[in-house]
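For chain A:
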Amino acid sequence: MRQLSLISRRVAAVAVGLALAGGAAACGPKDSGGAKASTDAKPAKGGTLYVLNNQAQEDFDPARLYTSGGGNVPSLVYRTLTTRTRANGAEGSKVAADLATNTGEPSKDATVWTYHLKDGLKYEDGSPITTADIKYGIERAFAAELSGGAPYLRDWLIGGAAYQGPYKDKNGLASVETPDARTIVFHLNKPEGEFPFLATQTSFAPVPKAKDTGTKYAEHPVSSGPYKVIKNENNGEHLVLERNPNWSEATDDQRKAYPDSIDVQSGLDQAVINQRLSTGTGKDAAAVTTDTNLGPAELAKVNGDKALASRVGTGHFGYTDYIAFNPKVKPFDNPKVRQAIAYAVNRTTVVNAVGGSSLADQATTYLPEQASFGYTPYDPFPAGKTGDPVKAKQVLAEAGYPNGITVSLTHDVTKADEQGPEVATAVQDALKAAGITVKLDGQEHKAFSEKIHNVSTEPGFFLTGWGADWPSGGPFLGPIFDGRQIVKDGSNFNNAQLDDPAVNKEIDEINKLTDLKAAAVRWGALDKKIGEQAVTVPLFHPVYKRLFGKDIKNVVISDWTGVLDISQVSVK
Partner candidate 1 sequence: MTTQDLTAVEAGAAGNPAAPAPGARQVWRRLRAQRAAVAGTAVIALLVLVALAAPLLSAIEGQNTTAYHPELVDSASGGVPLGSFGGISGDHWLGVEPGTGRDMFSRLVHGAQISLAVALGATLVQILVGVGTGLAAGLGNRFVDNLLSRVTDVMITMPALVFAIALMAVVPDSFPRPLLLALIIGFVAWGSISKLVRAQVLSLKSLDYVAASRLAGSGTWRIARRELLPSLVAPVITYAALLIPANMVIESGLSFLGIGVKPPTPSWGQMLSSANTWYEADPAYVLLPAAMLFISVLAFTVLADGIRTALDPRAASRLRIGTGRKREEAAS
Partner candidate 2 sequence: MSAATDSAVDPAATAGLAEPLVEVRDLVIDFPTASGTVRAVDGLSFRLEAGGALGIVGESGSGKSATAYALLDLHRGTGARTGGTVRVAGTDVLGADDTELRRLRGGRAAMVFQDPLSSLDPYYAIGDQIAEVYRVHVKATRRAARERAVQVLDRVGIPDAARRSRARPHEFSGGMRQRALIAMALACEPRLLIADEPTTALDVTVQAQILDLLHELRAETGMGLLLVTHDLGVVAGSVDDVLVMRNGTAVERGAVSAVLDDPREPYTRALLAAVPQVDAARPVVLVKQRTGDERKAAVEAPLLEAVGLRREFGKRQDTVTAVDGVSLTVRRGETLGIVGESGSGKTTLGRMLVRLLDPTAGELRYDGRDIGKLGDKALRPLRRELQMVFQDPVSSLNPRRSIGESIADPLRAAGELSDKAVVERVRELLERVGLEPDWYHRYPHEFSGGQRQRVGIARALAPAPKLIVCDEPVSALDVTTQAQVVALLGELQRDLGLSLVFIAHDLAVVRQVSDRVAVMRAGKIVEEGPADAVYDSPQHAYTKGLLAAVPVLDPVESAVRRASRKGLAEV
């Protein structure tokens, strides 16, 4: 769960051949949370929780971690100004105060945010946590040595773009003020009503300057959370966490911290993880995974086994896989062509290609089906479950191609990838019926991602997907459709290169809102408005199925992460 956005998910899916990591977890609006068997049992303190993961907790440094809501394992060690609400389902997609007394006090136009620390906050060594440490932690995230974190600080904080981190620039970042040890003030260069979401990220964790060892800090970070790092082997491959005696439940109403210690073993094959969790012998009975989904083949097995099925948690994560168009490339400059494709798409075969209806929901909206994003159902080009080739043909004829058309679809060649050949072939197969001949242009996945995120090489018709860094419409729609976020000389995510003044204006307007509920409604409306332009064809939202051990109690899967939250899990 280190990285959540598109590219990072691909990076996380490192090796070809090593099936890709589930990356995101899921939380479900429909049937969120864990299975019933475990929710009934009463959780108790004690024992050791084992976490079996595929991806190592690499770069376990608060500055380098790219997490959503502070991550799962990291959030056991790093407390941040705010954090996500540890609750099942939609409730779990809200921001909660953590180190701070509340989720933040905005100025009127949401450009200045002020936080106050709670009383009695201590590090693992007993020393007090101050806002200066939080400021230092934020500054560290700007150091080139500690690259890898999220870009928002750089984009939002005044002077962030030029700041080079505390090692090179001893003066510090002026836009983060600490008038006293308990107060911290952020000055933003534009209104950001969603700043409390940002403050959940690990870069908002305190780092005592005296204990900073630079790139080595990850080996022995100073804990502010309920657990401290006892062992960090092979760059996060094996982490052993033990209870931090200086953490106090009284200052933390989110983390439960039932187990006495937590052992995180990574680098395991996903099949092995699921195999071990399902067998559940010995220690594996007290094991969970935070990054491994049930695969299609395993699902086939689990579905036939009731006992096993009761140990599967379902999650939905805010993610959408879609067809993207670059309207600068012919014939996709013609909206009718794009619409014809939208009509022709067969979402059933597409969903089957990524593992079937248990692992993906058909999508017609760009925003995920969760209230916090502002989900508003719409389907501007109804294709039904299996596509509408007749309508598609008709629209294509209107576009001036009565005899069909030949186009090239760029996709990732990585097997079983959501942008992989199976999905591409499904699209190809469906469009054939509408008279659209699709040639497949498969690319190695690294080349693919470089190609589609560069405005000069971006193909006209390709598969891609997007997940937000926090459960809100802002990070979901902004990077993709905000015309100001078209990046000419770097990674560009505005695939459609949409620069619609009306859309831009609306985004700015919503960003000023600090009432997130009101904002969500407007994001939903904006989504619909953009959707009608047919610059994308949403295909599906992935669904996640997580297996957990026999002894696991108090399974909580929020709509924010979709993963079973290990700060809530009990093994006794």
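The definition used in the following text is that contacts are C-beta pairs under 8 Å (C-beta built on N, C-alpha and C of every residue); 3 or more make two chains touch, one makes a residue touch a chain; residues count from 1.
Selection rule: all candidates are chains of the complex that A comes from, given by their letters.
These numbers were taken from a predicted model, which means no experiment stands behind them.
S.K.: Contact as defined above, complex as supplied: which of the candidates 1 or 2 touches chain A?
M.R.: Result: candidate 1 touches chain A.
S.K.: Across the complex, what residues on chain A touch candidate 1?
M.R.: Spelled out, the residues of chain A in touch with candidate 1 are 16-17, 19, 271, 294-301, 303-304, 346, 348-349, 351-359, 386, 413-416, 420-422, 424-426, 428-430, 440-444, 446-447.
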